[in-house]
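Before I ask anything, here is the structure I am working with.
Here the complex is missing one protein chain, while the rest keep their positions.
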Amino acid sequence: MLAKGRSMQELLVVSGLRKVYEGQGRRVEAVRDLTFTVAAGELVCLVGPSGCGKTTLLKCVGGLLAPTAGEVSLAGSPVSGPPPGMAFVFQEYGRSLFPWMRVRENVGLPLKQKGLSKQRRRELIADALESVGLSDAAGAYPWQLSGGMQQRVAIARALAYEPDVLLMDEPFAAVDAQTRADLEDLVRGLWRQRGITVLFVTHDIDEAVYLGQRVLILSGSPTVVQEQLKVDLPDERDQLHTRVSPRFAELRTHVYEQIQAAKRGEPDGLRKDTPPLH
Amino acid sequence: MRGANTALGTAGLAAFLALGEAVPRLGLVKEQYFPPTSRIAGALRDEFAETAFWTALGDTLTGWALGLAIAVSAGILAGVLISVVPHLREATASTVEFLRPIPSVALIPLAVLLYGTGLRSVLLLVVYAAFWQVLVQVLYGVQDVDPVADETARSYGLGTWARVRHVLWPTALPYVMTGVRLAAAVALILTVTAELVIGAPGLGARIAVAQTSQAVPEMYALIVVTGLLGLLINVGARTVERRALAWHQSVRGEVTV
Partner (left out) sequence: MSEVPVGRTRPGTWRRVLLRLLYAVALPVLLVVLWWFASDDSTDVYWPPLRTVLKTFPDVWTGERLRGDLRPSLLRLLGGYTVAAVAGVALGTLIGSYRRVRAVCEPVLEFLRAIPPPVLVPVIMLFAGIGDGMKVTVIASGCVWPILLNTVEGVRAVDSVMAETARSYGITGAAGLRALVLPAASPQIFAGLRQALSIGIILMVISEMFAASNGLGFTVVQFQRGFAIPDMWTGILVLGLLGFVLSVVFQLIERRVLGWYHGLRASSRRSP
């Protein structure tokens, strides 16, 4: 498996990231000082209390926002503006897909921009739609699909783009529980199949532990990394068994406590890089 | 933010006026066709000093207000009637769709023959044009009535009139206000058109006279007045709309008709 040890190449490096919003005489420090790395092929979940600047962080990583200080670099080169090797999946699927384009065109639009041939585009679109189970919906408009299916289209669009890093900003926060479980398994399956690097932001602790190889716990605003936690669950995970295993319960309890501490603003953050011993 | 926008807007307006001064002065266009801002302003001042101008302004406003009032009352009455009487809506739909796009200026020759240059000529055109704006919005508004609310009212034994007052009217009101705003703008256009083309007394007729007597700065000054009038009507209608609907929780997008 890809995900072992420190010998791996660090693909995404975030160092000393800071973001201050200024306007109308008010200064809001959304992110104070964030440093972490993501190795190639890793699936990292960022979890933190709501309103802790997770989305700001992800947008800085994706080059959609310019950081006030610090740096993000992808494969050794600094990020300024959206880099071609990254794909973004937003929470608001309904507003992220273009309603005037059919599913096929939505998935194909970034590929066209990349300058790929028609033949190659058709292959990538078909392959991406198949891997999210939506081959039949290629000719539909997004608004004709259910919320879960729309988010699948957004994921297919990201997959077809063949990114090095996939950034997902609370992608399943707006779908119902059943769909959400299916989509979680879909993301894990695609990650294991395709070996892409995934940075997954969520406020749901269970989701973070279930999905991630590693969980970064963020503190409340202004944001710092409270703790990095290695998820030592087996790679084969499924909704039924993984979620009831004792280790899963331990990990989620630990993350929960850390987030509660973060909310209270306790300096519990020892920034350990080791799994907790409970 | 707001202050900065106002400053930018004022700067834009100043630049527009300065451009209007500079372009003819530099000889880019002929001065007798496009007088500089200062000369238009001078002509405007002269207009303000004349009683005939104020009479014309009064005539235009009378035509506009009277026409708008008739169109709005007729539009609301017809709209409510069409929606309340069973089957009337389905039966009138095609007729409304046919009559609405007929340009009211097509009636100009008829108006001239029937009423000459009198106020009634103006009213014929204004009412015809503005009526559809109101009617169509009322119909849209009534369509928006929540069937559950209507059923509830029915189940409590409310009569037709009570349902119109308590269910239909409050739902349709935002649409009616939109209709009134659109109708107010259209009514001004048609009032000035009727005066300009038919010669009914008012600002439009004064513009036509200025044109034939080659009084170009006066013509521009009068056009500026009609523009300011239109601006006042637009801003006023929007303010009334917002005031009247402050209680309404949903800020709707405009229905495109």
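Letters are used for the chains, namely A and B, taken in the order the chains are written, and counting of residues starts over at 1 for each.
Basically, a residue touches a chain if its C-beta (ideal position, glycine included) is under 8 Å from a C-beta of that chain, and two chains touch if they have at least 3 such contacts.
As the structure is a computational prediction, the values presented were derived from the model and not from experiment.
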Worksheet entry | Partner chains on view for the chain not depicted | A, B
Discussion item. In the whole complex, not just what's shown, which of B:44, B:68, B:107 or B:164 touches the removed chain?
Written reply: B:107
Fill in: Hidden partner interface residues of chain B, rising order
4-5, 8-13, 15-16, 29, 33-34, 87, 90-95, 98, 100-110, 112-114, 188-189, 192-193, 196-197, 204, 207-208, 210-211, 216, 219-220, 222-223, 226-231, 233-234, 254, 256-257
Discussion item. Residue by residue, what part of chain A touches the chain that was omitted?
Written reply: 59, 62-64, 82, 84, 86-88, 90, 92, 95-96, 98-101, 109-110, 113-114, 141, 143-144, 161
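By definition in this document, only the chains that are shown with their structure count from here on.
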Worksheet entry | Computed distance of Cα centres, chain B from chain A, in Å | 53
